[in-house]
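The other protein chains are all here in position, but one chain of the complex has been omitted.
Each chain carries a letter (A, B and C) given by its place in the written order, and its residues are counted from 1.
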């Protein structure tokens, strides 16, 4: 099978889901004839017709709110928010309805809605086009929050998300839209739901666990290569499902290595990484040789294009964090007061 | 000075700020003649006139968006969101504008807006009336997020918030509105801005630090009393300012006690407590005898009145957490793999 | 610039509210509306009487602490009942917190209707059983659900209209705008019934909107609009029925009044006069129809008494049901957050069970 970009893999997942299930719809701003500003929906309106793939008025709350109504009536809407920050007008519908209606109705109403959100920076985008908004969604019970790091995962996770009876916030790392990768053999014909809420060890290593997701998976793997040259054997865990969180896979890794660094683009304060640190520390405290560290964006609004490189986690910054994991202390032990 | 309820203290703070500064305005839904559904703005419209204290159309994005415009034009709006979940329609204006305009304009535009949000549960309120939404705001750089635990703090922090050049999300623990306390001598006449972003040790203790805020301050103090009977000497830190976070006060306490529990009503996953755990662990790792634990709401939508007691952190649940802080391990030391 | 312009005439509401019955119960001569059939009129009356009794019963239950809160629709029965009876069985209703009478009129069990307000769960009924969406608390948000639902029906080839209820205050929310716009563009079969009862809690219309009427919003979306006397149940029935059958969207503003405070927790004397309330009591929707039916010989004393007795019986059954303590199980907290309970919730549920053991 030939290599495909992440945008291409997503396009294929949408097409395959539309073809497989007549209740699947795709709509949003510019997703019809234009094919989306990132071309993720390219060709779908022509192939499946404008009844199933269509442009809406420009109103994000309207898009999510009507998707909720459609899902109540048995359809499976897959909607797009054009950029991360433009999902905020839909925040009320997402938080108070999409996330809570199943619970509110004791399971009688199921909302299989997927909200695709191109997120994160690194593409020279101006303000409001580069937010990493995962923490807003992961703190909201009732939502699943998923993000792929590779084209293959993009395909599989999106198919799983569309098949899921739960609402899914599907975060697409826009800086990786054009990076190519192979699709695994089976992914073209079936959605493999085993993958859906499990983290994946992308690279094994003995010394330290790098915990990453979405756009940072590639950066973490690069770091692991660089770290190998410095003598550190780095394990890389790709979370894929941010909520629910796969404690099992992550903790098994950290217990093995005794050290961990969490990486994400979003601002650190109150960011998703805080949860990872807290969970891992609670569950693996006695296996830890050093506090779990975070490498994240600064606690600032996303910067303009010319400054974004300073904000984003880099290989060097992750290596620095690894270096700070108290390698010398190892023999000392104990956390005396 | 006689005891006053928190609602009364907030009312006094608004009145004193309105009296002291003609640029202060109070508006929102039902804050005029009705005096707010919790009566926090009682009597203000009559005293200061409907040009300064007024009802708006029913639209939260409109309230925050126009407050931004007013602040750009030199006024100091203090707006009310009637209940926590009803602030969500304003999420875009809060996140993309209120929080970011100072930064966007390199400091040329200052937005001294205060958004008052009655938050949290424990009052038998139906769905959407009991959310603890602090994590959404604390993860957003550019906002200050403040919450009082006592009437005295309510007065001081609200005056400070109104005086602040930064936008403030002012979270009012609605279950504590009617609890009475003394106002400190100086608070009636001056806003003491030293208090504004500092945590406060509400009770000193040697064995363990309870970190709480807003509605949980009273619960934490109650727990400390109960714990004393079981032989634990508990220190209680009231954060007051959730963002920025007072690392200094909190870490000094945890370094002293070597153990800590963070308490909040909001769901644990990705909640504010995760940040507290992560920060404290990063900064105090070698002083910790046990992982910092969290006692929080479950990872579920806020429950209906008849079930809320099960969801909310209770004295017993906090005592349980304290008991799990590995008191026996103390002599063992070390965190072997 | 060659856009087809829908004729303004059909999109703008009439100058005066449409009506069929005058305040004194006499029929309007030259109404453009068709008077409902006799049996429908009697049924409207019966349901209003039962609905009002249910409503006062619910208010009493708050005083006994059996309900956490109750927003009364006393005075608004013409809207609550007239609109719901105008629906076909296949249509859907999207109500708000104030529309408990609409729910029981639609056939939802009264105890299930009151579950939310009693505090046992967020919703007590199965939306699919009577085609009634969950009663909605965040204002105006149900308008979008209704539009999406109705459009989905269209896509599925089903003949289903959605009736969404909202208040005057809710029209100010952005969601109402987006819903009207989507409905206009999609020509979705949705009836937006704005019960303009003059207040959003304490805020009067003068602070809410400066338009000639709320129905004047429709033209901005290409949505036909109707202004109707909301205390005239025959008129409400007629306009909603026509809207439901139109196959497209309609915005209806019904002028009415809530006689009680916003909820039992509200103090309405802070923002309105008793004279104002009295004037509206004089326009009572139930009395008005009763006078008309009596004058037409459609309602005699025996029938009236039978209906009153039925209402009493209904109230008694509500009391009986609400006096049974149904305690929700703590397990429910975790059961339906996701379709399948994820591990972390299984752990939390287990911890709670252990705590309670």
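The criterion applied here is as follows: contacts are C-beta pairs under 8 Å (C-beta built on N, C-alpha and C of every residue); 3 or more make two chains touch, one makes a residue touch a chain.
These numbers were taken from a predicted model, which means no experiment stands behind them.
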Displayed partners of the chain not shown (whole complex): A, B, C
Contact residue for the chain not shown (choose from B:5, B:66 or B:184): B:66
Candidates C:147, C:205 or C:349 - the one touching the absent chain: C:205
Touch list for chain B against the chain that is not drawn: 25, 51, 56-57, 59, 61-62, 64-75, 77, 89, 92-93, 96-97, 100-110, 141-142, 144, 164-166, 197, 244-245, 247-248
In chain C, positions touching the absent partner: 1, 3, 5-6, 8, 11-12, 15, 17, 172-178, 181, 184-185, 187, 205, 207-214, 216-223, 255
Residues of chain A in contact with the chain not shown: 29-30, 32-35, 37, 54-59, 61-62, 85-86, 88-89, 124-129, 269, 298-301, 303-307, 310-311, 316-317
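As a working rule, only the chains that are shown with their structure count from here on.
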Centre-of-Cα separation between chain C and chain A, whole angstrom: 41
Separation of mean Cα positions, chain B and chain A [Å, integer]: 30
Computed distance of Cα centres, chain C from chain B, in Å: 37
Residues within chain C bordering two or more other chains: 121-122, 138, 174-175, 332, 337, 344
Residues within chain A bordering two or more other chains: 61, 89, 92, 96, 100, 103-104, 141-142, 245
